[in-house]
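In this view, the complex is presented without one of its protein chains, the others remaining in place.
The block that comes next holds chain A.
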Amino acid sequence: MKIITVNFVTCAVKECKTSPSSFPLHFHDAELELQEVDFQPEFIRNVIPRIDWEGLRATANELGFPSLPESKPEGEALNNEQTLKDLHRLLLETQVMDGKLVCGNCGHEYVIKEGIANFLLPSHLV
C-alpha cells in the first residue's frame, strides 16, 4: 500500500468518517519497501491539491521520514523538480508491505498483507 493511498483513506466505519480522530489511520508494525516507479511530475502536480497535508505530515512522521514543510507546496513551488521528486518518492515509491492501520476513533485495525490493505468490516461494525 502506497503512502498516497494511505492519505486517500480513512476508517470505513460510517460513524468514524465524521470524527477528526479517524484520520489519518495510524500505522502499527509497518514494514516498508521502496519500489521504483517512473517519475510523473504532472501526476504529482495534479494530486497535490487533493492531499490532506496535515495527514501526510503525520503519516511521514509516524514512519520516521524527515519532516515535511509546514505548508503544502503551491504555485511556483510545484515547478521545483526536487520538491516534486521528494513527494514522488514518498507518495508513490514508498510501500507498506505488512502491518496494520488503526483508527484513532474506534480502534479498529485494518490489516495490510503483501501490500494489500483489507478494509472489509466485520458485521458488528457495518
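Here are some notes:
Throughout what follows, a residue touches a chain if its C-beta (ideal position, glycine included) is under 8 Å from a C-beta of that chain, and two chains touch if they have at least 3 such contacts; residues count from 1.
As a working rule, contacts and distances are computed from a predicted model.
One chain of the complex is hidden; its UniProt record names it "tRNA (Guanine(10)-N2)-methyltransferase", one of "tRNA (Guanine(10)-N2)-methyltransferase", "Septin-type G domain-containing protein", "E3 ubiquitin-protein ligase AMFR" or "Large ribosomal subunit protein mL43".
As for the chain not pictured, it touches chain A at residues 1-2, 4-5, 8-14, 17, 23, 37-38, 40, 42-43, 45-47, 50, 52, 92, 109-110, 114-124, 126.
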